[in-house]
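First, the structure itself, so that you have it in front of you.
Note that one protein chain is taken out, while the other chains of the complex remain in position.
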Amino acid sequence: MSFTPALNETLARQAIELPSWAFGNAGTRFKVFSTPGTPRTIQEKLADAAQVNRLTGLAPSVALHIPWDLVDDYGALAAYAQDLGVRLGTVNSNTFQDDDYKLGSLTHVDPRIRRKAIDHHFACIDVMDATGSRDLKIWLPDGTNYPGQGDIRGRQDRLADSLQQIYARLGEHQRLVLEYKIFEPYFYTMDVPDWGTSYAHVTALGERAMVCLDTGHHAPSTNIEFIVAQLLRLGRLGSFDFNSRFYADDDLIVGAADPFQLFRIIAEVVRGGGLEAGSPVAFMLDQCHNIEDKIPGQIRSVLNVQEMTARALLIDQAALRAAQDAGDVLGANAIYMDAFYTDVRPALADWREDRGLPRDPVAAYAASGYAERIAADRVGGTQAGWGA
Amino acid sequence: MSFTPALNETLARQAIELPSWAFGNAGTRFKVFSTPGTPRTIQEKLADAAQVNRLTGLAPSVALHIPWDLVDDYGALAAYAQDLGVRLGTVNSNTFQDDDYKLGSLTHVDPRIRRKAIDHHFACIDVMDATGSRDLKIWLPDGTNYPGQGDIRGRQDRLADSLQQIYARLGEHQRLVLEYKIFEPYFYTMDVPDWGTSYAHVTALGERAMVCLDTGHHAPSTNIEFIVAQLLRLGRLGSFDFNSRFYADDDLIVGAADPFQLFRIIAEVVRGGGLEAGSPVAFMLDQCHNIEDKIPGQIRSVLNVQEMTARALLIDQAALRAAQDAGDVLGANAIYMDAFYTDVRPALADWREDRGLPRDPVAAYAASGYAERIAADRVGGTQAGWGA
Amino acid sequence: MSFTPALNETLARQAIELPSWAFGNAGTRFKVFSTPGTPRTIQEKLADAAQVNRLTGLAPSVALHIPWDLVDDYGALAAYAQDLGVRLGTVNSNTFQDDDYKLGSLTHVDPRIRRKAIDHHFACIDVMDATGSRDLKIWLPDGTNYPGQGDIRGRQDRLADSLQQIYARLGEHQRLVLEYKIFEPYFYTMDVPDWGTSYAHVTALGERAMVCLDTGHHAPSTNIEFIVAQLLRLGRLGSFDFNSRFYADDDLIVGAADPFQLFRIIAEVVRGGGLEAGSPVAFMLDQCHNIEDKIPGQIRSVLNVQEMTARALLIDQAALRAAQDAGDVLGANAIYMDAFYTDVRPALADWREDRGLPRDPVAAYAASGYAERIAADRVGGTQAGWGA
Partner (left out) sequence: MSFTPALNETLARQAIELPSWAFGNAGTRFKVFSTPGTPRTIQEKLADAAQVNRLTGLAPSVALHIPWDLVDDYGALAAYAQDLGVRLGTVNSNTFQDDDYKLGSLTHVDPRIRRKAIDHHFACIDVMDATGSRDLKIWLPDGTNYPGQGDIRGRQDRLADSLQQIYARLGEHQRLVLEYKIFEPYFYTMDVPDWGTSYAHVTALGERAMVCLDTGHHAPSTNIEFIVAQLLRLGRLGSFDFNSRFYADDDLIVGAADPFQLFRIIAEVVRGGGLEAGSPVAFMLDQCHNIEDKIPGQIRSVLNVQEMTARALLIDQAALRAAQDAGDVLGANAIYMDAFYTDVRPALADWREDRGLPRDPVAAYAASGYAERIAADRVGGTQAGWGA
C-alpha cells in the first residue's frame, strides 16, 4: 500500500504541539518518580522537544505553562527555540498551585483573588505578545469538593465576567481556548465540567473564543467523537489535548488505551474539515510519563497520532457514504473498519524516508545517545515537575 | 418543625405531571410483567392518574404519548380528564416504534422517512391545539449502533432542519422541549446525547425552544445538579423528567436510588428560581413500574419529589451564603446537610391534612379499594404497554 | 506475512459456538424490528447457523436456549444438526420469562417457585443427556429493583442451595457454568453480579462448576482481561460469551466497540493456555442483531474473533518476556502493539482458501442467494424472538 498525493499532502501539513511539561517529572498523588536527564529549565525542555521533532517531523512547536516556564526574556527564548528547529506555541495559564486558589481562581468569591487570577491571564497574554503565540489556553482547575460548599450559579456568573475581561485583553489575532474537565482536582463540582459549559461560555465571548477538548476529561462511556463532530459543526473546536485513559484523567500516551477511539476521533476531524489547510483546530499532546521514558514517550505519541491519521484518511469516503445512504449497516461499518485495520506503518516509514527522517524514529532515538548524554550532563539543580 | 408561610406557598404551587404510560405495563427487553387492573385505554390511564392527584394534590396534569394515546376527539378527552379533576398536559412524540424508523426519524437519510417523522410532529401539534397543551416534548430516539454506520455530522444537519420545520409550526404559546439521552435504544451514537447538543439546537431555534432534562439520561458520575444550575442560568431549562437509576436509564421511582442527588437537584432549582411563580420549568415523572404496583408507585414518586422540595426549601440560604463567602467548607456543607437530614414527613402530613388530603396517601390508597375495583373491572381487552 | 505451522494449528482448533437466539429477532424495550427470513423454528435457526459454519469453518456448534428451543425429540434434532454439519452445544436455562419469576427464581423466597426453577434446570439436564451437551449454562436473571425489596444475604443462601441441587444432578462429564452480570433485568441488585460471586459459588460446588464471562456484563472501566487471567490462573474459566459494548450490555458484534480490548482478552487466553488442546475454555457468541442482518452479523463476529486470535498469537512472547523482565515499559508495550497492528486479514484469507473455504465469507454469503431464499421461503408462522 502507498499513499495518494492528497493523503501525503495532508500528512505533510500535520503538526502536533508538544507540552513543555511532558519532559518534566510527573506522577500521582502517591509518588512522582524522577529519572536521570530530566530537564531543569525550559531551555532543556525545548531541547528535548526538538529531538522529537527532529526524528519525526511532526512536532514543530512547544506549548508553555506559566509560571512553570517563566523566563525574563521571551524573545530570547523564542530565538533559542528557533535555533533548535521548533517554535513556542500555546500559552497555558496555571491557577492551581498558588495557595490563594484553594477555593477558586476565576470563580473565587473574593474579589482580590479573582483579580489576581485575571491578572495572571493578562500576564500570560503579555507572554503571548512576546512569543507571537496565537492561543491562550485556559484549563480552569476551579471547583468544589462538598455539596453546599460553593454557589454553583454564582461561580458561573463570576467565571463569565472573568473570561470577559480576559477575552477583551486579547489581540485581534489571538484566541482564547477554554478546556473542560469532569473532575480533578476537585471532586464534587468543576466549574467547567463539560463541553456544553465551555461552549456556552465561548459563544458568549465572541468569535475568537473556542473549546479545547482533552480526550481524558470526560465521564466514562462518553462518545468523544460525537463531541468532536458537533464542535466542528458549530465552528467552535479550537484544539485537542491528546492523551488516553482507561479510568479517569490517566494522561497515558495517546492511542495507548483505545486505539480505535483515536481512529474514530480523527475520522470525525477529517469529516469536519479539521485537517484541511487553514483549519482552526490545533493538535497538542497533554500527557504524563509517570513510569516510561519521556522523550521516547513523546515520540511514540506523535507517531500514534500520525498513524491513526493515515488510517482515517484511508477511509473510502465515497463508498462509505453510499453504504450509509443505502442503510447498509454492516457494509458501512466494514468500510470504516477496513481503514482501521490497514497496516499503515510501512508506508509511513517510506514517507519519513522520503523526507530525510529516520524510518524508525524510536530506534533512531535509542541509537542517538541523546538519553545517555542528558543523563550525564544534567546533574544538579532541580528537575522540572508539577511542583505539587 | 412547621413550615413557614412562604414555604407553604411554594409547596402549594408545586405540580408534578404524570406520564400516562406509567400506568401501563413496562419492563425490560427480557420480560414485561403484567398486572390485573392495568388500563386498556387512555381514559383508564387518566382515571388512575386522577387517583394519584386526589390523594396527594400534587399531580394535576397528565402527559400524553402519541400514538399510544391516540383518540378521535381530544376535546372530549380533555373534558373527560376535567371531570376526573386533572387536565391533559405535555404531548410526547414517538418515533421509535414504526418500522420505518429503524435507522432514524428526524435524522433519517431518506427524505420520505424524515418527512413522515416531521409530519408526525405536526400531528402532535394538532393534538396540542385540541388539548390546549403548552409543550411538545421530543425525545429523539435516533442513533446508530456501529461506527461508520451513519454520518454523525450529516445527521445533525438533518436534525437541525427537521426541528426548524417543527418549531415553525408551533403556536405562539406553545413550546418545543428537546430531551437528550446518552444511550438506548442505540448503542454507539445517539443524535441528541447530551445537554450541550440539546442546548445548541434549542438556541438555534428560538426562545420557545427549551431543554428537557431526564435524570436518568446521563453518563455515570455526571453531576446533574450542575447542569440544572447551568440551564437555569442560560434560561433554557424547560422541563424535568424525574426518575432514578443505579446503572443506566433504569427508570426507577424518583428518589429511590440516590435521595441526596434529588435533594441537590431541587436545591439548584430553588436557587435558580425554578419554583417561583411563573417559572418556565415543568416537572414531570418518567418512570417504569416493572415489578411494583403502578398507582402506589406514582404516589410514592410525587411524595418523594414533594418531600425533597420541602427539604431543599429548608436550606438556610442566608447562613449558607455567609459560610460560602467566608470559605467555610465544612460549615457550608453542614448547613446544606442539615436541611437534607431534617425529617419533613410529619409537617407534610399536617400540610396535607390542612388541605383536606389524607395524611398518608399510600395508606389511603390501599384502604380505598381502588386497586381491587380496577382488577375486577378491567377484564378483557389489551393492557396498555409500550408495544415493543 | 504468513502464519507459522503452530499458529495454523491453533487456528484450526478454534471453534466458536453460535447462540441459536442470535438468528431470531432481538431489540430493546422500545422496539424489536423484524426482518424477512427470520427463523420460526429451532430447525431454521440451525440451518442459518450452519451457513455461518459452512463459510467460515469456525462455528461447528450451536447453543440451545430452553424453553425457546424446546422440541419433542432432541435425538432427532441432533441428527438434523449433524446433517447440516453442526452439532448441538451448550444448554442455556431461562428463568426470566415466566410470570412466576418476577421476584426471583433460584433465589426466590417462595419454596414452590424456587422448586420450579430448580426443576427447570433438571429439565435442561435432561435435554443435555439427550443431546450429549457438556455444559449447562446458568445466567441467573434474579435480582431486585429497590433497596430493602429483598434480603441480599438470604437470596445468596437460597442460591447456594439451589445450585447445589442442580450440580448434584449433573452427569460426571457435564459441567455447570455460572454467568455473572452487573445489572439488567434488575436495577438495584443482581444475585450474581460479578466474577467474585460466581467464583465463590462454583468453588463451593465442585470441580465441574466453572465461571462464564460475558464481555458485556461488567461495570464501566472494568479490566476484563485481568479477570480472564485470574480465572484461568484459578482454573475456573469455563466459557466466554463474546459480544461488545459502548455503554451497558449492548450485545453488539464482538470486536465492534473496542477491538483492542478483544485483542487483550485473547492475549490473556493465549497466555493462560486457553487455546491449547484440551483447554476447558469454551468460546461462544452472545449477541443481538437489532438492526443489522443476522447471518452476516454472525459471520462478521466469528471472523473478528479469529482475526484477533491470529493477532494475539503473533505476539513475540520471548521478546515480550525479555522486555517485561528488563522493566522496559515502552519496549514491552511496543512488542504487544506490533502484533495488534499487524494486518492478518490476507493471511487468514489464504488460510481459508487452503481449507476450501471462501476467501471472503461475507461476500460469499451475499453471493450465495441464501438470504433471498429464506426471505421467500419463510412466510407465515411466528418469527423467533425473545418473547418479552
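The first chain written gets the first letter, and so on, giving A, B and C; residue counts start at 1 in each chain.
Following the convention adopted for this analysis, contacts are C-beta pairs under 8 Å (C-beta built on N, C-alpha and C of every residue); 3 or more make two chains touch, one makes a residue touch a chain.
Source: prediction; values computed, not measured.
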{"item": "Candidate in contact with the missing chain, chosen from C:152, C:349 or C:366", "value": "C:152"}
{"item": "Among B:175, B:217, B:271 or B:300, residue touching the chain not depicted", "value": "B:300"}
{"item": "Absent-chain contact - pick from C:335, C:348 or C:384", "value": "C:335"}
{"item": "Selected from A:27, A:67, A:154 or A:273 as touching the chain missing from the view", "value": "A:27"}
{"item": "Missing-partner contacts on chain B, residue numbers", "value": "220-221, 223, 246-247, 256, 258-261, 291-293, 296-297, 300, 307, 329-330, 333-334, 340-343, 345, 362"}
{"item": "Sites on chain C contacted by the missing partner chain, in the whole complex", "value": "103, 109-110, 145-153, 156-157, 182-183, 188-189, 193-197, 199-200, 218-223, 225-227, 229-230, 232-234, 260, 264, 268, 271-272, 315, 320-321, 324-325, 327, 329-330, 332-337"}
{"item": "Touch residues of chain A, complete complex, unshown partner", "value": "26-34, 96-97, 99, 102-103, 141, 145-147, 182-185, 187-188, 220, 245-248, 250, 252-253, 256-257, 290-292, 386, 388"}
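Everything below uses one rule, namely that only the chains that are shown with their structure count from here on.
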{"item": "Contact graph of the chains (line, ring, star, complete, other)", "value": "complete"}
{"item": "Inter-centroid spacing, chain C versus chain B (mean Cα positions, whole Å)", "value": "38"}
{"item": "CA centroid of chain A to CA centroid of chain B, Å", "value": "39"}
{"item": "Touching two or more other chains - residues of chain B", "value": "103, 145-147, 182-183, 188, 220"}
